[in-house]
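Only one protein chain is missing from this complex, and each of the others stays in its spot.
Here is subunit A:
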Amino acid sequence: MTTTTKPATPVATTRSRRPRAGALALRQGRLEITQFLRSRESVVFTMGFPIIMILIFASIFHGTIGGEVKVTQYFITGMIATGLMTVSFQNLGIWIPVERDRGMLKRYRGTPMPKWVWFAGKVIMVVVIGIAETALLLAFAVALFDLDLPGTAGKWLTFGWVAVLGVTACTLSGIAISSLARSARSGSAVVTPVSLVLQFISGVFFVFTELPTWMQQVATLFPLKWMCQGLRSVFLPESFGAQEPGGSFELGRVAMVLALWCVIGLVLCLTTFRWTTKRDG
């Protein structure tokens, strides 16, 4: 602590250099990505999980579904959806309580950073990591298991909007559920069972239509099932739509349910989000 340095002038001189909001959000996003990449467990479990799962699945099952589609082609849809949910819902639901517990959020609240910048930083992180993770997963599947990528612009477009809506719904739900955890450690206890159960009942690990009907109906209430279904329309032949519970891929319904979850998630975020822990007032 040298006192020889010329001390700051506390009187307001130029207030014109207020940082621009867009630049602040990008900086925040970059910081979030740095933090994510530097915590090894996040990288391994968030980015590696879907890849490990597709490796296991492709190694166990070699057959085809309906005689024309490789098993990998079917399960890649579930893995992409799971990957997107992991990077958004699970990642935020586990890490935000940690950041809250460590006093990072409280620290941010004491600065002139506009609140939304912090959320924007999280969204940027989720989007960038989500794209990277999905690309990696597809690259693995194409290289090792001859996955057929979507052949038309229309299918890529569907891929795009299903992913965006799904990630948005899961991001907002992840932020919302983060307020349920009372401490850093309880974050994963709250989130992991929820996402594991959803993965089992939403057709990530099994062919959805082979699940018990009641299980299918429960899954219908949550976004993951609809993300999987939307992605099946991208990766499976048109004819497979007839085997879906609704008799088609029901893309209109996919959009509707996911959008509804975006609204629910947003309302929960706005009403329940806490910057400090309970003991912190």
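Everything that follows uses one rule, which is that a contact is a pair of C-beta atoms (placed from the backbone, for glycine too) under 8 Å apart; a residue touches a chain by one contact, two chains touch by 3 or more; residues count from 1.
The working rule: contacts and distances are computed from a predicted model.
You can't see one chain of this complex, but its UniProt record names it "ABC transporter", from the set "TldD/PmbA family protein", "Phosphate-binding protein PstS", "ABC transporter" or "protein-glutamate methylesterase". If you put the hidden chain back, the residue from A:Ser39, A:Thr64 or A:Ser239 that touches it is A:Ser39.
From the set A:Gly103, A:Pro193 or A:Gly246, the residue in touch with the chain omitted from the display is A:Gly103, counting the whole complex. Across A:Gly22, A:Gly66 or A:Pro114, the single residue that touches the chain missing here is A:Pro114. Counting the whole complex, the residues of subunit A in touch with the unshown chain are 1-3, 5, 7-19, 24, 27, 31, 34-35, 38-39, 102-104, 106-107, 109-114, 276, 280-281.
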